[in-house]
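Here we show just some of the chains, and they stay where they sit in the whole.
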Amino acid sequence: MSQIDTIKNAVEGIMDNCNNNDLLSKKRKGNLPSRNEIIHLIKLFRKIFFPGYFDDARTSICTEYYIGENLAKAYSIMYTQTLLAFMYEAGENTDEAVVEKQVEEICKRIFKKIPYIQQMLMKDVEAGFVGDPAAKSKEEVIFSYPCLLAISVYRIAHELYVENVPFIPRIMTEYAHSKTGIDINSGATIGEYFFIDHGTGVVIGETTTIGNNVKLYQGVTLGALSTKGGQSLANVKRHPTIEDNVTIYANSTILGGQTTIGHDSVLAGNTFITESIPPFTKVSAKTPELRLKGKMSEQ
Amino acid sequence: MSQIDTIKNAVEGIMDNCNNNDLLSKKRKGNLPSRNEIIHLIKLFRKIFFPGYFDDARTSICTEYYIGENLAKAYSIMYTQTLLAFMYEAGENTDEAVVEKQVEEICKRIFKKIPYIQQMLMKDVEAGFVGDPAAKSKEEVIFSYPCLLAISVYRIAHELYVENVPFIPRIMTEYAHSKTGIDINSGATIGEYFFIDHGTGVVIGETTTIGNNVKLYQGVTLGALSTKGGQSLANVKRHPTIEDNVTIYANSTILGGQTTIGHDSVLAGNTFITESIPPFTKVSAKTPELRLKGKMSEQ
Amino acid sequence: MSQIDTIKNAVEGIMDNCNNNDLLSKKRKGNLPSRNEIIHLIKLFRKIFFPGYFDDARTSICTEYYIGENLAKAYSIMYTQTLLAFMYEAGENTDEAVVEKQVEEICKRIFKKIPYIQQMLMKDVEAGFVGDPAAKSKEEVIFSYPCLLAISVYRIAHELYVENVPFIPRIMTEYAHSKTGIDINSGATIGEYFFIDHGTGVVIGETTTIGNNVKLYQGVTLGALSTKGGQSLANVKRHPTIEDNVTIYANSTILGGQTTIGHDSVLAGNTFITESIPPFTKVSAKTPELRLKGKMSEQ
């Protein structure tokens, strides 16, 4: 079989698959939101929240022009992509004018909160600097700490989640997940002065609630006890509640929608918790005895 | 010492190193495959498997032209890079015509499987949607779930691994590893309806076998008991077997080539398993007792 | 409220925030180093250390021209960004000529070590190949192993850390962290023949010391016991010491500045260690008994 026939056969196979699968066969192109545009939106918000830190700096002063132009671009992308997302979900017989109106209201409500979100993020920067002896400056936190990227994206994506925008909140947080190893579902509720150190492997589930002044380390899971129920569990509170002033050290796992970690508690690393903990508690895993199996030379 | 001398000295040092090390001194340029081209190949396959989802959509309908053109590009890159990889490995005195013929056969065999791989991936999408209460739609799974990227890349890389293509399978899966935190060795064998939730920190070793309907969570390691043997262990079955319908929750570790998790079992989070488990078993780690060390205020 | 007013209000809110926060209000632009330039510097060093592996190869032979031109570019970026970093930190009333002189000396000292760093990295490649049965060749290690990226970046960033360069070492190592899931603080001290397998979730703290021939697996934390002291702990030895010839398997946690893992020891996976271990010791966690909760069908 020649190369061209090889390709031809593969095309036919793919086309058969597409014709037999609604996910592939629909006219997708005009309709699906664009992942690239949504990533572009994230980058615009980083510039808006932290002017000067993520630019090839050409303008000499951070001005209202800089902020305004980036906000205008962000508005335009958010509006367009949100409209695409709702229209795709709604299907062909939807009245576009109605959806446009709805999307416009959503964008306006979110934009109203943007200065407030920036204030939240500056508190997160503060928490990061104060809580990490390895932090040399707050600028370093903004520039390079993965948690700042993850939280910045989460705080914007959360607003879209609250407005029931399809696809986009998840595309946003998975972008941050890819860059940082920190997976915060946009449905979670997270208070002020939040900090995650190192962060790789952190999972914060959709129905998690986190208070103020909470600090997490790498590998912490705030998860569900079981997902066996699958889609039947959608919208059920499945993930824990973490009250104010809690610190959870590395690789600890807290599971379950009824599990609450009381305020001002400290959980040592590697704890595995499926029941609630009262406030002001210090928890450490009774770590398994180590077995010293004798000198290596004996092996 | 002037700046130019500083650089000159560094150049001389580097050149000395290169002349003393076969890995650096060979005429590398014409020969080594190109990492960038291989990443481009991955992106082409994503477009082929999920037409419309990863495009800046300009064409208005997903047609055989779209599929065919992307397949033709993919064929060309796969052929060229595979040829480079084999020729580099074979060394200078190889008969290129023989290798060209061999590579052509490999590419044809792989392309024959592409529609089948797409079917597999659509089943993985199904598994992801059904198994995750946080999934709002199957489109969301395709768009943004890291496991979909990891599995898509694995399923293609595995075909190259089976054909003993040097370098490329590993470059492919490490690309996915970098983007998702999920490290699936291309040598592993993985069945249908496979899903990994969150995924960061998952490791699936080279000689792992996984059945159908298996679900993993973040931080799961399917690894070797020891690698002390180093290269002497190459090609030995070192990683576990996971039978059909098994769920393994977060941060569990299953080690060893003789370890089999029997079908229809569920392993809770944080289990550490080095011996086989019979079918239909529910396993949970007897988690270490927590020590509640008293109120924080007492500290 | 119209769209334009929505944006205008957001601009005003952001401008208020900026005017009330030193981190945002300063004329940042001319001064802050550029993250993009620093990432470009990392890429140049990869080309210098591993000529031909990360190029779209057009030149036909790896020559002193290739090395020299890339070194000259690297010097220029390192000089410029280091100067920006010091000047920003020093503030407006600094004598730039003094800082320029200082930065020039720093760059020269670092460039003198570059051939030596390359030798170190080739030993790391050797360690990676010898220690991993899944490694097909040393080229594969260079091309695709995440640890090689993480270590290459660490070894350069460490030299800048030693010279007290602000911002840049952290931006560098967090770039590698983002790409690999391996978080090595540039302050750590790491010996020869170092290898990390898989790597996702590895954390190596700022005051860690690691000897020669050490091998780590994914999820290993070399961390601090507590960071409650925050900035008051800066510059205190908070992270462990790992002596020569130690292997630490996946997801183990070693904490504390006084904790030393004696040479020629092996720590199994999932160990949790906060006290020192003598040399030649084999440690395994007495893993929690598994509870086999009966057949799944009984659920």
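The letters A, B and C name the chains in turn, as written, and every chain counts its residues from 1.
Methods note: contacts are C-beta pairs under 8 Å (C-beta built on N, C-alpha and C of every residue); 3 or more make two chains touch, one makes a residue touch a chain.
Since we're looking at a predicted model, the values are computed, not measured.
Sequence-identical chains make up the whole complex; the displayed set comprises 3, and the total in this structure is 6 copies.
As a convention for this text, only the chains that are shown with their structure count from here on.
Matching CA atoms, the turn from chain A to chain B amounts to 120°, rounded to the nearest 5.
For the pair chain A and chain C, the distance between mean C-alpha positions equals 23 Å.
For chain B, the set of residues touching two or more other chains reads 181, 200-201, 219, 251, 285, 287-288.
Note for the complex: chain C touches chain B at residues 48, 50-62, 64, 67-68, 71-72, 75, 104, 107-108, 111-112, 114-116, 118-119, 122, 125, 129-140, 142-146, 179-181, 197-198, 200-201, 217-219, 247, 250-251, 269-270, 285, 287-297, 299. Chain contact summary for the complex, chain A toward chain B: residues 1, 3, 6-18, 21, 23-25, 27-30, 32, 34-36, 88-89, 166-167, 170-171, 174-175, 177-178, 181, 183, 185, 187, 200-201, 203, 205-206, 219, 221, 223-224, 227-236, 238, 251, 253, 255, 264-266, 271-273, 277, 280-288.
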